[in-house]
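One chain of protein is taken out of this complex; the other chains stay put.
Take a look at chain A:
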Amino acid sequence: MGLQIVLNLIIAVVWMFLNNEWTAVQLIVGYALGALIMLALRRFFNHDFYLRRVWAFLLLLVLFLRELIMSNISVIRELLRPKLAIRPGIFAYDTELRGDWEITALACLITLTPGTLTLEVSPDQRTLYIHAMDIADAEELSAQIRSTFEKAIKEVTR
């Protein structure tokens, strides 16, 4: 991925050399042209075309912001209820993600969406222990994490 970005930058600089015009506009035009060239030649690279990953990352960001706002609303509804009806608990969640970066990203995303808080990652990095504000739907919560965050992170890193 790093190689592809550097290559794209080199193509942009070459484009500026060809035009003998050193402006930001030329750099952007050259970068876009380079992206097109690399899209055409993507089968020669070992990895996927890198802009697909950038796009997946943006999708992850949007998904995360939406979850953040939605679950903030739900927690505030719980807080303002006259009689506190929360049932907190800690549940184990088996993750399919591997590697430090993926696990860290997942743990941070889980922690920032209210209603869940990562308490501990097991030493073998296969299980996350999550404190939930309302355990009633632990199954539902894990299914939700699995189908949204885990999938989106996989899209970015693989």
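Please note the rule applied: a contact is a pair of C-beta atoms (placed from the backbone, for glycine too) under 8 Å apart; a residue touches a chain by one contact, two chains touch by 3 or more; residues count from 1.
Methods note: contacts and distances are computed from a predicted model.
Chemist: Report the protein name recorded by UniProt for the chain absent from the figure; options are "Cytochrome c3", "Light-independent protochlorophyllide reductase subunit B", "Electron transfer flavoprotein subunit beta" or "Na+/H+ antiporter subunit G".
Modeler: From the listed options "Cytochrome c3", "Light-independent protochlorophyllide reductase subunit B", "Electron transfer flavoprotein subunit beta" or "Na+/H+ antiporter subunit G", the omitted chain resolves to "Na+/H+ antiporter subunit G".
Chemist: Which candidate, A:48, A:96 or A:120, sits in contact with the chain we can't see?
Modeler: A:120
Chemist: Out of A:10, A:40 or A:79, point to the residue that touches the absent chain in the complete complex.
Modeler: Selected residue, touching the omitted chain: A:79.
Chemist: For chain A, which residues lie in contact with the unshown chain of the complex?
Modeler: 68-69, 72, 75-76, 79-80, 84, 86-92, 107-109, 111-115, 117-120, 122-123, 127, 129, 131, 133, 135, 138
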